[in-house]
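Once you've had a glance at the structure underneath, I'll fire off some questions.
Note that one protein chain is taken out, while the other chains of the complex remain in position.
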């Protein structure tokens, strides 16, 4: 079965997307994402960034599914988007990186490129919860992956 | 035909929603807005706040449709949401107010109340554009309405 | 907290909606449901009919939540919509009724009224499943409610 793969740093550079972006996914605007003003609706970007975030976390190995370690409940605490230019029916590449990690949460930045330019940026504060709703410290392996792949800054105490 | 009306300050107070909120709309969570985690998906709130914003602008008379004045193209420059508590299937009231107006743009705050508490807050920077994409100054009548109804602060030069 | 209630037969008649409709809900088109063609997108109606279906099943007491009886997993087997006229920004009333029940499934019809006319009709075949995925016979109390409220036809063997 055909499947869609993430774009790494070389693939993004080849597509004209600058550093520091090193994780992205290509997609096409859907007709239903265009609103009455004839451009991509502001809400659609949040769906795209969420889709990217979920794939990113899976690809970055947020959890070792072969272990018995508890699986985090992943929720967002805050989400933002800033719209720099309109987008019509087009192919686009959405990029994500984790800029800062704290004990139980981290901050991601997003960028949306299309038609050779930056259209929209965004951010999310992501929190890991235990089943009982208490905060779960980020797993060490995930923390190491963030450091290695995104040069994520460790802010504040790690434990 | 039955229709749904906005809630004014007295109606909001009666529903337990504090000052300074004076414009809101009641609705119910839709099943399709609940995600795999069993709570309202983070993106749904942006749809609710957009719906509220459009109704607010209509109710606040953003344009006198009997005049020949050009009708603004209304776009958002920035949107945010902060999630304070989860929401399940419930009735809710979404509130909006304009906190600051500038020459061609203004900033709105949003709040989402359900189950007797504040669940989510949000904001949007809204811009008025002319047909050619240039910025349109906020109409004076709209500016006066914002001042009168929301005590909106005028920031920076008005012209 | 303010909440939105279902419309019964007298309320629907008062709104100009003919027999046999006896269950409906009023709502407003959301800006985000208008597509690039300037009318309500065809997919939005399916969201509306789903929302109506879930509220209908709750209001018709699909399950006595005070009992220990297993709660059905409710899924759709087939969904259709027929578009008779376009819909723009407007208030609307969506109506549902169950026209036929079988041992483990039933068929609902939907109708969407706005601007004084019928805009869209639809249908769904709904199935009740047990936790293990096997089909669950419709509870007797639900069957009786369908017969009493919607004059639903019993098709085929009941057990």
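Each chain carries a letter (A, B and C) given by its place in the written order, and its residues are counted from 1.
Everything that follows uses one rule, which is that a residue touches a chain if its C-beta (ideal position, glycine included) is under 8 Å from a C-beta of that chain, and two chains touch if they have at least 3 such contacts.
Since we're looking at a predicted model, the values are computed, not measured.
When the omitted chain is restored, the residue from C:81, C:99 or C:155 that touches it is C:81. Contact with the omitted chain, checked across B:8, B:35 or B:144, is made by B:35. Mapped onto chain B, contacts with the missing chain fall at residues 31-32, 34-36, 38, 41, 43.
By the touch rule set out above, chain C reaches the unshown chain at residues 37, 41-43, 46-47, 50, 73, 75-83, 86. On the side of chain A, the interface with the absent chain consists of residues 1-4, 7, 11, 15-16, 26-28, 30-32, 47, 50-51, 54-55, 91, 93, 113-116, using the contact rule stated above.
FYI, only the chains that are shown with their structure count from here on.
One inter-chain figure worth recording: chain A and chain B are separated by 27 Å, centre to centre, where each centre is the mean of the chain's CA atoms.
Residues of chain C in contact with at least two other chains: 31-32.
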